[in-house]
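See below for the structure under consideration.
The complex appears here without one of its protein chains, the remainder shown in place.
Chain nomenclature is as follows: A, B and C, assigned in order of appearance, with residue numbering initiated at 1 for each chain independently.
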Amino acid sequence: MVDPIISARGVDIFYDTKQALFDVDLDILPNKVTALIGPSGCGKSTFLRAINRMNDLIPSCRVSGSLTIDGQDIYDPAVDVVALRAQVGMVFQKPNPFPKSIFENVAYGLKIHKLSPSKSELQDRVEWSLQNAGLWNEVSDRLDQPGNSLSGGQQQRLCIARAIAVQPKVILMDEPCSALDPIATAVVEDLIDSLRKEYTIVIVTHSMQQAARISQRTAFFHLGTLVEFGDTKTIFTTPKDERTQNYITGRIG
Amino acid sequence: MSIRLTTTAAVALLTVAAPALARDQINIVGSSTVFPFSTTVAERFGKSTNFKTPVVESTGSGGGLKLFCAGVGEKFPDITNASRRIKSSEVERCATNGVKDIVEVMIGFDGIAFANSTQAAQMSLSLRDIFLALAKNVPNGDGTTQPNPYSTWNQVNPELPEVKIEVLGPPPTSGTRDAFAELAMEGGCKSFDWIKALKKSDKPAYKSLCHTLREDGAYIEAGENDNLIVQKLQANSAAFGIFGYSFLEQNSDVVQGSTVNGVAPEFEEIAGGNYPIARSLYFYVKKAHIGMIPGIQEFLGEFTAEDTWGDEGYLADKGLIPLSTSERKVWADKIDALIPLDM
Amino acid sequence: MIDLTKKAGFGLDQRHRAEQRFQWAGKLAIATSLLFLLVMVGSIVTDASGVLRQTQIAVDLDLGPENVNPSNPQAASYGRIVKSSLRDMFPEVTRRKDKKRLYNLVSPEGSFEIAAMVTDNPALLGSVQTLWLTASDDLDLFLRGKVDISLPPKQRRISDAEITWIKILEDGGQLRRVANWGFLSSGDSREPEIAGILSALIGSAFSLAVCFALSFPIGIGAAIYLEEFAPANRISDLIEVNINNLAAVPSIVFGLLGLSVFLGVMGLPRSSPLVGGMVLALMTLPTIIIAARAALRSVPPSFKEAALALGASPVQAVFHHVFPVAMPGMLTGAIVGMAQALGETAPLLMIGMVAFIVDIPDSVLEPATALPVQIFLWADSPERAFTEKTAAAIIVLLIFLICMNLIAILLRRKLEQRF
Partner (left out) sequence: MENTHIVKKFDKNLDKLKARILEMGELVLHQVEDATAMLGAFDPVEVDRILQLDLTVNGLHKEVHDRAELLITRRQPLAVDLRQTLAPINIAGELERIGDHAKSTAKRGRILCRSSTEETVLEMIRQMSTKVQEMLFDVLIAYTNDDIELAAKVRMQDKEVDTLNKNLVKSVINILDSQASGNSESLIQLTLVSRNFERIGDHACNIARYVHQISTGEDLKASI
């Protein structure tokens, strides 16, 4: 049995007095795509953002329980959130390239973390990231163009390239394809599948089919609780919990 | 990048400012009436000597004296202009702030014109006419007063034309307004014997009766800008305006001064002391600053030169009504000797 | 069949009419405001046109050794030389009063002009020279037809005798009209014919430079902190309310503050553009802060989020991504504030910048006035010729404003990023 890379034990998350997540226990295995599904407001995005502490941006948000990455509690006061986020990258729902050139977009993380001391190294690293994000062939001749001159799907892949440039252990994706057309979605999904070899990916999605297609493990959240978690195949063919069944088959439960 | 630049610039500016440079030009404040004369002298002084041109601020007589009396030192003005004499209360205040020796200079007269458009007939008024036309309350014949009932000039005095009373004048903040109230209004006011008697028995009541202008729209506050009043008179030939003699002189093609008590607001008449609505103009010098700020004494010399304030001097061209030759002599001697004010 | 040309039935007639009415109303509104603008600018330009040229008068001056000591030409009384020359030109003038009028044809500046010419070119000394001197404002106004000679002599500034002299001079080719560069290159004067705008222009420029240097970094800094870092609590709310209130405080109040703090406590020099700029900076700060915060708020939060998710610190996220995008908007706010500051006189009054200042300031510490103050002072001057100076000064102010806006637009262009 492989050791989990991310491990949640009894995680409760509150916004002020309102509890958004109840006692979540969840183990995320390395080099797997884990999909978080569930109806809106079920807490899946809250949980995702708890993993790289993006919840810190919301002053009223409070996390209790233990959430560890590689055995370290990320809410330990000694943990530097900047170091954490360098290890846990994130890709957002809407492609959000910086209003800079394609090159600068990818190089940004490398620059702030001082990962590529020389210019040629930086260039190599940017190329490597774009290659791995499957974007190199499309943009290699226009790296100095603004990132937002790309199409939606390309932009999202640029964001993925930007995230992998700093070589994180984990990449969190918050509905990365919801703003993309099916072709772009397919390309990104393919990319996610290929990234699995190097990274651990946690993805929030509203598309059951997408979860079924790209993930190996699926967690179903409902009303702030983790209802069911297991192999994607099982969740989508023979879910154990009736709430899961009702949700994935589109029933009123 | 840009933010760094501007910050450096700001820091640089502030550090430069810290050791304030010694002031090397005369600083004059005070009356807006004296301002045109003071500035003319300042300019000539700056051009004809090696001293810097004095800086002249128009702050009004009261404001000027307040600044002037605030203390001794580079931070405080050297000279203040006044369209009235310094008050004893002001001298006291000066003294408490260490401003002890003040040299008084009377530079000439200013007439206040009561004028209308040249399109209309020239008026011949008495001070009593002016008072009755503009006072808030007027005597009703039996020793009491009533709110001003007059709406046309012929109601005030049957010899005057049947023209609506409409007078444009400066607001209460103006020295010209104070002088007008004191010279014209009060002059007309005390032509009533019982009111004159009131001055002795009840001075506040007397003052309030004589100095209060009506507020029913017959007197219109037209702002401090005398040019504006002149323009409005051109547009409305029925209206009268109250402003300084220099504006009348400069605009004699469009406005004419009414005769007051039979005397026209003309240079000679004001200089001769015949025109009733005329006041003296002064400036005051801080003796302690002489020697500290370069050029004050020389500036006084320029001001009291015959070429400047004499009958043919350039200030006369600017509308200043000069003192008489003998008075000039007296004042010039006092100034030469820097004899401090003694009240 | 569908009738696509059908007008009735959907209230189409009425709807089209309403639309037409609105469009016409809009066009009318624009036309009206344009008309007002045109009238305003037109009248100012017409008034100001007189400033473009000035009249000069040719005078034969005896600069011989008996009048001017060649070793010390500065000590000579050029005023007397001018007067005697004028007397020579019109020997029939004998009465004292008439002589004075005669002397009045030449600007009082004339004697200083001779002194300057002699210093520049000592070769002029020793003989009789014909020099062009600035004519007086009255002469200038008369030549330009601004004096109504149909009025009785008592009611005009130019007497019949003067008109005769002017005609003689004109016929003798002794009058000319030249471009009036002096208006742009000299300081204020009590003589309208030589009064210039430069000291006020430089004063304004200095003040605004100080104002910008102080208010922009401080305002932007405050805005960034308040918008991006300040915790949302009662103190922040209080500060926000106060900033909004400050923006509405009458500007004179800032003048009073400047008087008591900058002049009183800090002892900075009175009438100086430094203090003026500082006071204007106080006045402009709220505007800049409010505009800058609005600009920051309009930046999509996704940029900041993306940067944070990459491991940028909050300060890095703000300064690398939010700030550059908000910069053009901040600049616009700053320019609006500066334009406001440019037009202010009230606060300057309290700190002594509403003053007659001839000398052109070399630094922010020397006394200076500002463009609106100059306009105010000239508008309040008795001499008729100052009317057109006032108009010209307004135009200079407008041009200054246009330049400022132009710079802002150029900066924006440069900084603006598409996203």
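Everything below uses one rule, namely that a residue touches a chain if its C-beta (ideal position, glycine included) is under 8 Å from a C-beta of that chain, and two chains touch if they have at least 3 such contacts.
These numbers were taken from a predicted model, which means no experiment stands behind them.
Considering the whole complex, the hidden chain is in touch with A.
For the chain missing from the display, the contacting residue among A:Q19, A:T68, A:Q123 or A:N246 is A:N246, taking the whole complex into account. Contact with the chain not shown here comes from a single listed residue; of A:S60, A:Q131 or A:T237, that residue is A:T237. In the full complex, the hidden chain is touched by chain A at residues 208-209, 212, 236-239, 242, 245-246, 248-253.
The definition used in the following text is that only the chains that are shown with their structure count from here on.
Distances from each chain's CA mean to the overall CA mean are smallest for chain C.
Summarising the inter-chain layout, the chain whose CA centre lies farthest from the centre of chain B is A.
Centroid to centroid, with C-alpha atoms defining each point, chain A and chain B lie 80 Å apart. Chain B and chain C have centres, each the mean of its CA atoms, that are 28 Å apart. The residues of chain C lying in touch with chain B in their complex are 96, 100, 104, 108, 112, 147-148, 151, 154-157, 189-191, 209-210, 212-214, 216-217, 220, 263, 267-271, 274, 327, 349, 352, 354-359, 363-365, 367, 377, 379-384, 387. On the side of chain C, the complex with chain A involves touching residues 231-232, 300, 302-303, 305-313, 316, 320-321, 324-325, 417-419. Those residues of chain B that touch chain C in the complex are listed here as 2-3, 6-7, 9-10, 13, 16-17, 20-21, 23, 25, 27, 29, 32, 35-36, 38-40, 42-44, 46-48, 52-53, 55-59, 75, 77, 118, 224-227, 244, 246-247, 249-254, 256, 312, 314, 317-319.
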